[in-house]
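Only one protein chain is missing from this complex, and each of the others stays in its spot.
For reference, chains read A, B and C in written order, and residue numbers begin at 1 within each chain.
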């Protein structure tokens, strides 16, 4: 049974053109490419959270702890996927993203997913507390 | 907290040499590549389940419904990952794989994961019952 | 010495958003991804050449025989690459594509390339003559 995932629940969107080579021998987009599409969604959010967009070199930043992706429909090239992202739960040192992947301009869900992100100190690799400013920015994406 | 995932729990193994280009700008293997490594594990099992190894063209076969991957440790090239797979729960028309990814020749867990596989009729795309013969083969991998 | 590759020489264009995971451990787009960008350009042309866009299942179609790519500049995410393609030489059973990859909206060349495409009968795998209709379509792209 497909969950009723509603486009209006997502706060941040990015359009991803499917590349022909994203398809595998089934002539469908390969499962690991959906996970790449989720990453494209997360990174657009990470860039918006970093003062100058340079999320990769900030002293503190995200590490992906876990990802779950539910595959709802096969996709064939040519297609464009709209990746919707919102913040779910926010904990002390981590938070959840919820993602919905839709066929471009439609309510057709192709996958829904959850990513768990831990905030770390890049120098030590250790989890750190989510600052009040970051928490506020994340709350705007809930 | 890392779960105590024990190598001895897995029934099927495949060795995957990390490719340099599996790494991303973090200089670590990209998260979506772990999902490709899981696929390499699943496909080795699928081939063993098909009479002549031709799992892709059999009348009935697997479709990936869901994958969850927990990232436990970053990996850098050069490295070889051992992908361990076992069958978890078997339902009427689907089953679970449990995966453990380890650094080659060690007990160092780099990821653990679950895949949910639905058995379908390739012509109709509809789920079908897992046959007694398939169930028996899957039970040997539990 | 960089050749003077002029944007105006190309007849067909496609925009390719760089994915973050296209970058490798150098923090630059990996060389093999440029080759994927070339493929995106070729496939847009192949689709325009097939009566109904279904170039993959037509009785006769393209096979890539050779590709040469000259890397002119490193590229970092975020970026969009414009892939320009034109037809070079047309022989009896094969033809050349010339490609120019530019940073979005600029004359900044990031790579130039040549693909050699052989036209084959899909059933036999053997090269076949380029039909007058195909030749005419290709000539419009020179």
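Please note the rule applied: a residue touches a chain if its C-beta (ideal position, glycine included) is under 8 Å from a C-beta of that chain, and two chains touch if they have at least 3 such contacts.
In this text, all values refer to a predicted model and were calculated from it rather than measured experimentally.
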From the list B:19, B:89 or B:140, which touches the chain that is not on show?
-> B:19
Answer key for C:15, C:31 or C:91 versus the chain not shown reads C:31
Pick from A:21, A:44 or A:80: which residue touches the chain that isn't shown?
-> A:21
Which chain C residues touch the hidden chain?
-> 25-26, 30-33, 35-36, 39, 56, 63-71
For chain A, which residues touch the unseen chain?
-> 20-21, 23-25, 27, 30, 32, 77
For chain B, which residues lie in contact with the unshown chain of the complex?
-> 16-17, 19-21, 36, 39-40, 43, 47, 77-78
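Assume only the chains that are shown with their structure count from here on.
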For chain C, which other chain has the most distant CA centre?
-> B
Centre distance in Å when chain A and chain B are each reduced to the mean of their C-alpha atoms | 23
Please report how many Å separate the Cα centroid of chain A from that of chain C, as a whole number.
-> 30
How far is the middle of chain B from the middle of chain C, if each middle is the mean of its Cα atoms, in Å?
-> 35
By the touch definition above, chain B meets two or more other chains at residues 25, 30, 32
